[in-house]
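I am attaching a structure below and will ask some questions about it afterwards.
One protein chain is absent from this view; the other protein chains keep their places.
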Amino acid sequence: MKWDEFFVTGDPMIYGADVSIVLTMVGILFYLTKYKKWKWLWDEWLTTVDHKKLGIMYIVSAVLMLFRGGVDALLMRTQLAVPEAKFLDSQHYNEIFTTHGTIMIIFMAMPFLIGLINVVVPLQIGARDVAYPYLNAVSFWTFFIGAMLFNISFVIGGSPSAGWTSYMPLASNELSPGPGQNYYLLGLQIAGIGTLLTGINFLVTILKMRAPGMTLFRMPMFTWSSLVTMVIIIFAFPILTVALALMTFDRLFGSHFFTLQGAGMDMLWANLFWLWGHPEVYIVILPAFGMFSEIISTFSRKTLFGYKAMIWSMLLIAGYSFLVWVHHFFTMGSGALVNSVFSITTMAIGIPTGVKIFNWLFTMYRGKIQFTTPMLWSLGFIVNFVIGGVTGVMLAMAAADYQYHNTYFLVSHFHYVLIAGTVFACFAGLIYWYPKMFGYKLNERIGKWVFWIFTIGFNVCFFPQYFLGLDGMPRRVYTYSEESGWGPLNMVSTIGGFMMGIAFLVLVYNMYYSFRFAKRETTGDAWDGRTLEWSTPTAMPPFYNFAKIPEVTGLDHFWRQKQAGKVEKLTANELKPIHMPSNSGVPFIMASFFFVAGFGMVFDWMWMAIIGLVGVFGTLIYRSFEYDDGYYVSVEEIIETEKISK
Amino acid sequence: MANKTAANEHHGFPWKHLIGFVLSIVLTLFALWIALGTDLSLTWILIIIFGFAFLQAALQLLMFMHVTENSTKSNLTSRVQIGNILFAAFVAIVIVIGSVWVMAAGHAKHDKHNHAPKTENHENHGSHGGGSEHDSGEHGSHE
Amino acid sequence: MRRLKPFLTFGLMMAVFMLSGCSDMIVLDPKGPVGEEQKDLIMYSIWFMLFILLVVYALTAFIVYKYRDHKNHKGYDPDNEGSHLLETIWWIIPIIIVIALAIPTVNSIYSLEGPPEESKDQKPLVIHATSVNWKWVFSYPEQDIETVNYLHIPEDRPVLFKLTSADSMASFWVPQLGGQKYAMAGMETELYLQADEQGTYEGRNSNFTGEGFTNHTFDVMAMSDAEFEKWASETKADAPELSKGQYDKLMLPGHVKQMTFSSTHLDWVDHAKNAEYALDARKRLGYEEKLPHSKAGKEEKKKREEEMKKLEESESHGDSHAH
């Protein structure tokens, strides 16, 4: 391999990235060394198995990925702002939308949600930690390593450029040679392992670790939505694992699953991809639904409307999510019967989703609505998400989809659901639970600015795209002609995109501003909340979460206790030593070996892949022989942490 | 409750295991005979052998794997275990039957990859020597 | 209320915009029965969607305004947790809407599988459309002629496209005539279209096929039957024959201008039956895809482009057809 094939060259933007990556690395290393932070980093973060810290690391990574994906988006929007622009060439543009889509879905939306689930769900169910804290760390580190592997493709070897859907045979060796597509395969594969483990971990956590008295039908809605999401993850991610493995075999080991040669079948890739891909979009929307349920109920100061219907509708959506995948390729010519069946199943998903929308609205009915920023995002969600939803139903009408497919109509649909659904929820949830994670709220005034700039920018960016789609503008084109007449609306769209970018910058500024100036919380109940996570006496829960595991008597237990003025104060004599799991460096090391293996496979250096895999198995064996029963936190330490007067 | 059975059962002779084993051997041989030793129609053969396969899977789950077993006070665990397997079976059927159906539908009749007489005109295309013939019976199965 | 105003104004603005802009958008300005059927379905569904949006927005505006936390707040009921009647309503109404949408959808799906109703008794013109990165090859088996990157079709007569691809999965789409369908290597899909008005329509591949995807386009010229017959017979008489050598060069990834031949490649290869032909042709010509960023990749690309130029020049009658 020649050096010009290893390092990506020939573009000032890439050199800029090279330099900034090296500078950032040097800067971090320098900082860690100068302030003697290495040990702190290792003890507190790299080896932690605490769900709250893992959650925070997930969220930080996700925000970074939102930035990366967002910069990609703005580069695309810049190129598309005017006809015949020369800002990016075709190859670059293709790489950028591929990484944009992949990063936003796999490395931004999923980890953001999983991060919030990590922080919140164990607290909401009154647990000390998840069922498998060690495995939780493995999940995080494999996700993180997968994301890093995917991201370095930008400077080493070249990025994938076959779209986030990577249709074959375009993505095959013959038409897309080199490491780019391999990065996609290996990055997603490694991160996917972590996601599957998260699925099992949280399913068992929610089923088995609930505080006494919290029956399934007393669980908070976010916990419920997480439970349902985990079920989808458990059954959908193995499909992705296999699909990626098959394509990896096609590219590295000469098999013919999807290739042009050997009677491979390109349609099968599309089929397997969407068998995973459709459930995947519900994986990224259901936790969002759960968060909005919590927030809307909290700030309407009212019980959730139709609790049971909310649960059943989610279960329906989960079941349906495995029955609609063909709507992504109505145009493949599978015949009238297939298209009719999948049209109907797809449209049917609108029914339970509608039930949820109306239940949210009626949660506010007879409430006392407070317009905090999390609530604003939730209202914005309802208003904007329905646009995405009903246009989804339009896409589901196969005969009409022949005209929408592969156009900006579709692009607009999925941004309306992904941004107004998932991203709004991530912002809302982040702001809502920020005091739980960091001990202070984000500034509300600045927060409202962020909301309005982002929401308006979002509509300005994506609403015109419906019309571009109806005017025949296909997705994934890097430029278009003057005569097409698509120029003005694209310019509008680009302006909206940049407004979102500005809002993002203001959000980051808000984090800095609040870190410096925000008033510190003194109780654990920053918003007058309803669920158990707000019941810890300190602003940030201690590492063991609850000095004494709460006993639950009904839905919204904490809120009802507060209403009745019966919140119990802890006394020293009811405390018992608490059993906690020990930290471990193994997950981090195992993930590093995954990186070695993945990188080796990307470049088809089998010796390196084998070293990495041997390392992975080594850490597995090491762990199997390790009998670490954790440790006990003494009563004295608990008293000290909780500041209980004796 | 299953708590007790789980323990009691394991004091005597492992009848359950033995019965399970014998049944699985019988079912295997029977499936083999149906498939290769009879001249039932293809559809019937498929129905029967897959019926047996599911039976045998259930056997393994119940006799060997103690899927209904639980050891906590609530029934939740065993319900989760069974529900999990049933949902897995649902997903499995959707994946397999769904894929076969969707990939064949609309394509089988004009999907010409198999019985293609390969092109005649290329120089460096040695690998495509004879080109095997397959009867259209294979294609019938798509429909 | 103040907080919702921007949304409402915006929605209203957009609705007006949408309705007034209809006829300007090509999908909503069809020139044939297939596109017409799809447009009708689209418009039908849009009314339902606007209705749903209206209901949701009105409810939101009302509830958020009425129950905002303010002085003299009335009607607060923190334990109000459901209503069978309401919940039944919002299970039932969406079910009805879905049924109302499903019936015409299924109807259209079935009717689009065949030729348009109004011209069922006419014999469709058959055209084989083959996608190869990044051009379209059209073969008229009956007329025994072949064109590249453009089509002539008679008006008021159904055209049956037999779609296939020599390499990447492509999608054959002429928005003003009707919806798209995939063209895939080693397979054949069928699509009926028909033009009811003379004119030139833009067609393209709409499924991403890599670097040259953006310009993977073609023109469709609809003309009277007589003109079409005249064009076909003139082409048969005047255009050069397509040689295997030329065709192999067409298999290289790249763009070419419009070309015309008086014979078709179906004589020796049908990509619906042989998915490997293009790859083999590239090998024969000593061409191999290289890393896009590497020096070798850039050189390879240049070489390819030169090859394409030569190919265009070799087709002496390339411009014989009128535009």
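Worth pointing out:
To keep things simple, chains are lettered A, B and C as they appear, and every chain counts its residues starting from 1.
Just so it is clear, a contact is a pair of C-beta atoms (placed from the backbone, for glycine too) under 8 Å apart; a residue touches a chain by one contact, two chains touch by 3 or more.
To be clear about the criterion, contacts and distances are computed from a predicted model.
Protein name for the hidden chain, per its UniProt entry and selected from "Dihydroorotate dehydrogenase B (NAD(+)), electron transfer subunit", "CoA synthetase", "Quinol oxidase subunit 3" or "Tryptophan synthase beta chain": "Quinol oxidase subunit 3".
Displayed chains that the missing chain touches over the full complex: A, B (touch as defined at the top). Only one of the listed residues, A:88, A:131 or A:431, touches the absent chain: A:131. Set against the missing chain, the residues A:219, A:234 or A:460 yield one that touches it, A:234. Mapped onto chain B, contacts with the missing chain fall at residues 3-4, 6-8, 10-11, 14, 17-18, 20-21, 24-25, 28, 31-32, 35-36, 42, 45-46, 49-50, 52-53, 56-57, 60-61, 63-65, 67, 71-72, 77, 80-81, 84-85, 87-89, 91-92, 95-96, 98-100, 103-104, 113-114, 118, 127-132, 134, 138-139, 141-142. Within chain A, the residues in touch with the undisplayed chain are 128-129, 131-133, 196, 199-201, 203-204, 207-209, 234-239, 241-243, 245-246, 249, 253-257, 259, 261-265, 268, 271-272, 275, 549, 579-581, 621, 624-625, 627, 630.
In this section, only the chains that are shown with their structure count from here on.
Look at where the CA atoms of chain A average out and do the same for chain C: the two points lie 32 Å apart. The geometric centre of chain A is 35 Å away from that of chain B, both derived from CA atoms. Taken residue by residue, chain B touches two or more other chains at 106-107, 113, whereas all remaining positions touch fewer.
Residue positions of chain A touching 2 or more other chains, listed in rising order: 263, 265, 267, 332-333, 335. On the side of chain A, the complex with chain C involves touching residues 2, 4-5, 8-10, 90-91, 94, 158, 161-163, 167-170, 174-178, 260-261, 263-267, 270, 300-309, 329, 331-333, 335-336, 339-340, 343-344, 347-348, 350-351, 354-355, 357-359, 361-362, 364-371, 376, 379, 382-383, 386-387, 390-391, 393-394, 397-403, 405-407, 456, 459, 463, 467, 469-472, 474-480, 563.
Against chain A, in their complex, chain B makes its touches with residues 76-77, 80, 87-88, 90-91, 94-95, 98-99, 101-103, 105-107, 113-114. Residues 207-208, 231, 235, 239, 263, 265, 267-268, 271-272, 275, 322-323, 325-326, 332-335, 337-338 of chain A are the ones that touch chain B when the two sit in their complex.
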